[in-house]
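Every protein chain of the complex appears in place save one, which is left out.
In this document, chain identifiers A and B correspond to the written order of the chains, with residue numbering beginning at 1 in each.
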Amino acid sequence: MSEREFQGYVTIRQKTDHSMFTLRASLASSKVKAALETCLNIAVPQRGTYAQTGGTLLAWMSPDELLIMVPRASGGVAFAALEQALHGLHYLLADVSDARSTFTIEGGSAREVVAKLAPMDVLAAQFPVGGFARTRFAQVAGAIFVEQEDHLNLICFRSVQDYVFGILCGAAKPGSEVRAQS
Amino acid sequence: MSTRLASHGRLINRAKALSFTFNGKVMSGFEGDTLAASLLANDQMLMGRSFKYHRPRGVLASGGEEPNALINLGVESGFEPNARATTTETFAGLTAASQNHFPSLEFDLGAINSKLSRFLPAGFYYKMFIHPRSFWKHIYEPIIRHSAGLGKAPKARDQDSYEHYYHHCEVMVVGGGIAGLQAACSAAATGVRVLLVEQTAHWGGRAPVDGVMIDGMAAEDWVAQTLAELAARDNVVMRNRTQGSGVYDHGYALAYERIADHTPGDGRPRHRLWRVRCKQIMTTTGAIERPLSFAGNDIPGVMLASAVRDYVVNFAVSPGDRTVVVTNNDDAYRTALCLQEAGLDVPLIVDARPEGGGALMEAAQAAGIRVALGRGIAKVSGGKRVTGVQICAQAGEGSVLEEVACDVVAMSGGWSPVVHLWSHCGGKLIWDADQAMFRPDANQPPLGADGAGFVKVAGLANGHLRSAPVLEDAAEQGRAAARASGGKVKKAAVPVAEDAEELALSPVWLMPQGASYALRSKAWLDFQNDVKVSDVQLAAQEGFESVEHAKRYTTLGMATDQGKLSNINGLAILSKSLNAQIPDVGTTTFRPPYTPISMASLAGEARGELFQPVRKTPMHAWHDSHGADWEPVGDWRRPYAYPRGTETVAQAVEREVINTREKLGLLDASTLGKIIVKGPDAGKFLDMMYTNTMSNLRPGRCRYGLMCSENGFLSDDGVVARIDEQTWLCHTTSGGADRIHAHMEEWLQTEWWDWKVWVVNVTEQLAQVAVVGPNARKLLEKLAGMDVSAERLPFMAWADGTIGGIDCRAYRISFSGELSYEIAVPANQGLAFWEMLMNAGAEFGAMPYGTECLHIMRAEKGFIMIGDETDGTVIPQDLGLSWAISKKKDDFLGKRAQQRSFMDNPERWQLVGLETLDGSVLEDGAYAIAEGTNANGQGNTQGRVTSTYYSPNLGKGIAMGLVHKGPERMGEVISFTKIGTSPVQAKIVSPVFYDPEGEKANV
Partner (left out) sequence: MLILNCPYCGYDKDETELSAGGEAHLKRFGPGASDEEFEGYLFGRANPKGLHFERWCCASGCGKWFHAARCTATLEVFGTYKAQTLEPPQDIKDAISAKRPGWTWRDFS
């Protein structure tokens, strides 16, 4: 997977330093929650949010789906540890590291650039730091989360990563600022 | 003549002169001009030709309602037709050309139509071009097509970029006149998020032109002060050059921002489409002045009174030296006073009302302007320019009382509120007889998601013609909109506006009221489409009583201006002809956009390479650099074949087929759907999903499965592998992964939500390569890492392991009839794995093959393909797949449907192989001909071709098809259609053409 970068009025960068897993399990189950907390040392996040400790990130995808990101170097170990922690419960854990691509959108106008592509309200009051949402970016589905006020992350499917990089670069093109930069 | 004045011009910057061209002639204007203003300043009143009669036409209005001054803008990749000169800002280097004439604007051959106008009445096209029928296609249509249309279609690819922007707020205010500014202020003061848009480059609307005073200051100063207040608020977004163009359900609205129309080439997007979601929409969209219907009202120099005033005050442009004002209301007197004050001559104000006496009339008379009461214009003299007017009694039939020389006629028939945005989503109108206008009915607004109105209207758009009530209304409605969207409303003072008292207008729909046919047939209602008073009267006479029918019959209110000037006058004439009241006749439907917006802005980023998302496998770039001829499969691109050197695609396909059958072929099968199904109830669930049984599959083994819809029809197929006690992996077709994943989720969520099953689509996690051919095992053994022997990995088994150091899962499955392994590796290693196979396979004759080779090989083996053999009406039983339908299972999706009598009918067409007698290739989709004809006189059919190819291995055409009772008719010869030639004879044979015993795969 290639690292690429575009310097527009925000910076678009592809990020490849993590592994990503999908966990299907009831997030309301106290056993599932306990297993995850013990294994990852992070509480399961509330809907519409994600939680992060060190290099590990948990994001609420649906009432029975969690996205788990860990540093790429420890991906295999983490996957095995999760399998062990969840053993005996009703769950499905799948490695989707290669199925998805992640882009960072950094700069004061990061939200504005996303607002050119996604129909959801990405303004700060509605989508604060720590917010996580699945929505549509132009013609493809994806997820977006706010790491810092000027740092958003976008996750899409690998097969459309060229398309997503293309629309992000277009939206970030210098001269296309919606609000005048001070 | 029209010219630039030394005084006035509040919107232009005289320090910045600009040069531009019109029809190749170099002209000059000032920064801040509209193109119409610049043209008038260069004495170019004639700006276009009308649509039907090619009549010479000058500019009529000063805004978006302009019907006449439509021009071609720019050249080549920057070309745009039908731009309104009144809404185009002049910039240095602008290139404009007039439209709809040949050979030139000044001398146009098409103007002969005008002389023939009495032979071209309403509905002419419908009446004339019906008989004889054969003439339509070859004579009428080509001629009409040649002469129809206004601007030229652009030929070059658009050079500019466009984008969308999703904006969320509580209150959107459309229209930046004093009402919009006040409404935005009142709403913003409550803390809610406000978006204020204005279609022109300037704020304040008409108030600064008309000399309104607000809170003791000139309107212009109040506007500047209010703008500064709004700009200081962080809950307000303001955009000029942005038109609120459409209102849709649940508070959705589109706004069209023209960012760089006036600064082409500066690197900014040309247009931006704002896709707004808000709780409340305020339409403070003002009003449009109505023309008056008198003979010759389309001659260049006849203009709206307000537009004449706009050109003088805003742009320092005098449309002419001597202006006759004709009106039925007080407002037009402002134009007379304005012209007088600018030093221009106003010989006469023609007022159709029998009595006068208002403050504005008194002011005009005090200024020495003659006022003729109870008078009208019988006829305007002139051809390409007004030379004078003939005055008559409004109450009469048009006998001329006096002639007055002039070069401009400023007309005003009253004002029509701009109700378009109110009406787009279902807001209703009421007829205000006192002001002779339709205005929004506050009791019947468009309804939002909560069942309450979500559009509010204020100001002129709400029928308030005086400035003081405009501001009061705007403040009140602005607060109401904020309250309805969660704002905390506090009491606040409302600015007080002052302007001249006005007397009531007197509705005038025809001038003079008893105008003769000769006059009526020169009295234009719709300037762009050449619809006259006489046309609408004829339509009514011929029975087109509904306003929607009359519109389509006469073309009144069609084309780019959508009747902004003509509709009310037209329906007043129609209602009079029908002897009905105006509100009973009603209006035509207002549909977005308010004025035409660019197609490119609607497309936004979706053009060129980003037109549609293309899904790429991890080996996509390799295929591309190795000559792949691409085929779209769903959103994926798959190599159809890999032509080499001078090879044709067909030759490449043949080579790939023979090479794979004889040596070794590699296929990128990454697009194949891969779905993991896991849980205690996963087996039970898959037994419902598939027609055959998956619960009794042993771990380590694979089984081919069929999926049907609940309606019984075949929907997808693929190989299912059992991974462990609770886990299965389902392969789907390439185009079917997302659909089948969604199908599984839907049943699990909405029908069997108590079943313990989880599903994950891992299609994109894995790259998959089919290693196919007699040398397949040799290659894998050379790379080493796992045992791929027939004993360890027999047909329809799978195993995990490594090959050449890469972790993989190998499936011993075959869609070609050859010895075949499908090997899945993590997607990020797909390219490395593929290249390793290619390099190591060179000594075994490895070549990549594409989808057409895949198709030929599967057809040679009689394997069906979803989408070829199936079309949504085919059940597995039709395809000889009864063996894959469980008889033991109580239930599966489609089981009940397949028990219906029509599905269980032995008369259904069924799958067979077809072999032409002459070895040729049957046409795809060709029908098998049966005897006799059906009730419609068409030949009967008894089957059709579903797949057809040239088989390089067999050296002849092979096909599969569905034939009536086909399997019972082996050896029979039947005829198939072939386009353009006589039918082709083909023999019914087994669909398995190649290696019927399956020996090649079983090694």
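Simple rule for what comes next: a residue touches a chain if its C-beta (ideal position, glycine included) is under 8 Å from a C-beta of that chain, and two chains touch if they have at least 3 such contacts.
None of these values were measured; they are calculated from a predicted model.
Shown chains touched by the missing chain?
Missing chain, whole complex, touching shown chains: A, B.
Considering the whole complex, which of B:28, B:695, B:711 or B:727 touches the chain not shown?
Answering carefully, the residue with contact to the hidden chain is B:711.
Quick one: which of B:342, B:373, B:447 or B:992 touches the chain that's been left out?
Touches the omitted chain: B:447.
Thinking of the whole complex, not just what is shown, which of B:91, B:252 or B:630 touches the missing chain?
Residue touching the absent chain, from the options given: B:252.
Give me the chain A residues in contact with the hidden chain, please.
47-48, 61-63, 65, 119-121, 133-136, 141
Which parts of chain B face the unshown chain closely enough to count as touching?
248-252, 277, 447-451, 710-711, 742, 745-746, 749-751, 753, 890-891, 895-897, 899-900
Going forward, only the chains that are shown with their structure count from here on.
Between chain A and chain B, tell me the centre distance in angstrom, where each centre is the average of that chain's C-alpha atoms.
Comparing mean C-alpha positions, chain B is 32 Å from chain A.
Touching chain B in the complex: which residues of chain A?
Chain A residues touching chain B: 1, 22, 24-25, 64, 90-92, 94-100, 115-121, 123, 126, 138-140, 157-160, 162-163, 166-167, 170-171, 173-176, 178-179.
If we count contacts the way the header does, which residues on chain B are in touch with chain A in the complex?
161, 163-168, 237, 266-269, 272, 275, 277, 604-606, 609-610, 612-618, 635-636, 676, 678-680, 727, 756, 758-760, 762-766, 826-828
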